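With one protein chain removed, the remaining protein chains of the complex are shown where they sit.
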Amino acid sequence: MIILFVALPLVVAGVLPLVGKISRRVLPDLLANAALLFLLVYAVAAGRPLIGNGPVLQQLTWLGETVNLRLALDGFSLFMLMAVSLVGLCVGLFSVDYMEHYGAKANYYALLLIMIAGMNGLVLATDLFNIYVFLEVAAVASYSLVAFGLGHDELEAAFKYLMLSVVASAAILISIAVIFGMTGSLSLPAVARALQELNAGPVVGISAALFIMGFGLKAALIPFHAWLPDAHPSAPAPISAVLSGLLIKVSGVYALTRIFLNVFGLTPALSTVLMYLGTVSLVGAAFLALGQKDIKRMLAYSSISQVGYIVLGIGLGTPLGIAGGLFHLFNHALAKGLLFLTSGSLQQATGTRDLREMGGLAKRMPFTAATNLIGSLSIAGVPPLNGFWSKLIIIIALVQAGHPVFAVIAVLASVLTLWYYLLIQRQAFFGKLNERWAAVKEAPFWMTAATVLLAFLCLAVGVLFSLTIKTWIQPAAGVLAEGVQTVIRSWGL
Amino acid sequence: MIIQTALLVGLVLFSALAILLKDLLKAAISLAVASLLLGIVFFRLGAPYAGVFEISVVAGLITVLFILTIALTNTGEEVRESRLVNIVFPLFFVVFIVIDALVMKGLVQKIPALPAAAESGTFGDVLWKGRTLDLVGQIAVILAGVFSVLALFRKRDKHD
Partner (left out) sequence: MTNTWYFYLFFSAALVGAGLFALLAKRNLIRLFIAIEVIAKGVSLLLLATGFAKGNVLLAQALVVTFIVIEVSLVATALALIINIYRHTKSLDIRKLAKLKG
């Protein structure tokens, strides 16, 4: 029942406001987190055996009639589902304490679950227009989540995010219309087959360019990144974690990857474009992150940079490069989610996001300091944490494919990343304790628990990296490396 | 064909008016008229359901939402648009239309196309059985919209 991934969060979201009337805090917390936990368990436990024999296509019947609820679960989709449920669960746990002073918790959880349902639907869809619909579902939920605090900054950020995002959606839809016009079909396998028959060079180029514009904006690649450094800091911390850790990857990178690798086919021209885009984001955002004093803003620029890394790896197109890119996607989701959550702990304890005002907090908030350190080192790529392995794989893939210059740039950008993350760590946590924070306490239980869980995963995935690669990454990378053939052969009903 | 062209020209004109008119209320009404014309275009293309949706939802519901917003934000002073823009916009638009027409003429017969699957069933079949996942998506997006509005208009007991 793959449809559960979409149906369960939606049903729970629909029920939550009623539940919220009965009990304002305990019951919504319980219900929402139980739903998220179920999704995670389902993805990990039931998903793997399902795809043991190849992709699973589910065509549902409802009330005796065959309805076109076509969902496809292959290595790549399952991998994304697992990442979404994992980070989603930790964010849900974190929100138990963090969203107390925002009010309307049931409403918040409902929107969060709708966003997750949208992301899951996007991942499972087999049809271009379905991808668009679920993209919008997740996006509409995210606009109000960014503005949830109802302060001036949040509203401004949410409005600009909405404006840019709607233009991106329009570009995507126009491209879908053009593809429909060319190939006469919307389902991914049919389009893939048709594009192989047709020889429609320039028009496919226009369509691809529109997709890059649209999905590139959703993924916050430079030059389409302008909305992210405002939206992610202003949102409540757990939402920043979901946005940076999941939404930009699912609605940006996943959709782009699925369409370009499995439907269009990765031509050398496309590969070059993606690699250049990735590198520009990687380096540009790293420099932009350096001057930031707001901790969440720095994390936001870092997200743009790391997404550049992921696109660089996937754009390379070799099996090793794709595997590295996907592994980094997973690691970044874990680590960046973790870092935004700890920044939320910091913000709640001190009331500020300005690094210059913090100092020496490690003494008062040991757990937060430790988990923040692990998250920072993971993204910076320090062994034996998970980020090190994924970056290493991408760099090796670049060298192997004959792009030494890109590899050198990637290494240098990593050093830069390490630098500014250690800056945060030093300014916020180490050093002399600022007297203002003498009475600060460690973060409440659920917030700490969520961050500890994510930090533990960063360590575990790093130490057990070969196991992770074998069980999760290889199947996913395999699906993508096969390219257009995967979708035509196994999805074509 | 003549009627269709007239309708489409009217659509573009009223949309441009909706952007250019200074009074927001008149702009919203102009947008509604444009939606009405688009709905009629849909009818004539053989898409009655899309036409009905366009007229009742976009020309109706969305216009009401716009007018509501305009009424709720009407007590302040006017936002003065740049006068330069008001002159440049029509000029730019005319230039754009000319380029547009030339590009379209140049593209004729240049885009290859495969035939689409033949139509089957009624609209109900296509929507309910053919695009069921879209319906799930519609439910989700409606829920998202409802909860968003509820969240954005909630009573704040503590301001932080």
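Here the chain labels run A and B in written order, and each chain numbers its own residues starting at 1.
In the analysis below, a contact is a pair of C-beta atoms (placed from the backbone, for glycine too) under 8 Å apart; a residue touches a chain by one contact, two chains touch by 3 or more.
Fair warning: this is a prediction, and the values are worked out from it, not measured in the lab.
Between the chain not shown and the residues A:181, A:265, A:319 or A:444, the one that touches is A:181.
Chain A residues in contact with the hidden partner, per the touch definition given at the top, are 129, 133, 136, 140, 143-144, 147, 150, 152-153, 155-160, 162-163, 166-167, 170, 173-174, 177-178, 180-182, 184, 186, 226-227, 229-230, 234. In the full complex, the hidden chain is touched by chain B at residues 8, 11-12, 15-16, 18-19, 24, 27-28, 31, 34-35, 38, 41-42, 45-47, 49-50, 53-54, 57-58, 61-62, 65-66, 68-70, 72-73, 76-77, 79-82, 85, 88-89, 92-93, 96-97, 100-101, 103-105, 107-109, 111-113, 115-119, 121-123, 126-127, 130-131, 134-135, 137-138, 141-142, 144-145, 148-149, 152-153.
Everything that follows uses one rule, which is that only the chains that are shown with their structure count from here on.
Listing the residues of chain A that touch chain B in their complex gives 6-7, 10, 13-14, 17, 62, 65-71, 101-104, 107-108, 110-111, 114-115, 117-118, 121, 125, 127, 129-130, 133-134, 136-137, 140-141, 143-144, 147-151, 180-185, 194, 197-200, 203.
Remark: chain B residues 110-117, 128-134, 136-141, 143-145, 147-152, 154, 156-158, 160 touch chain A in the complex.
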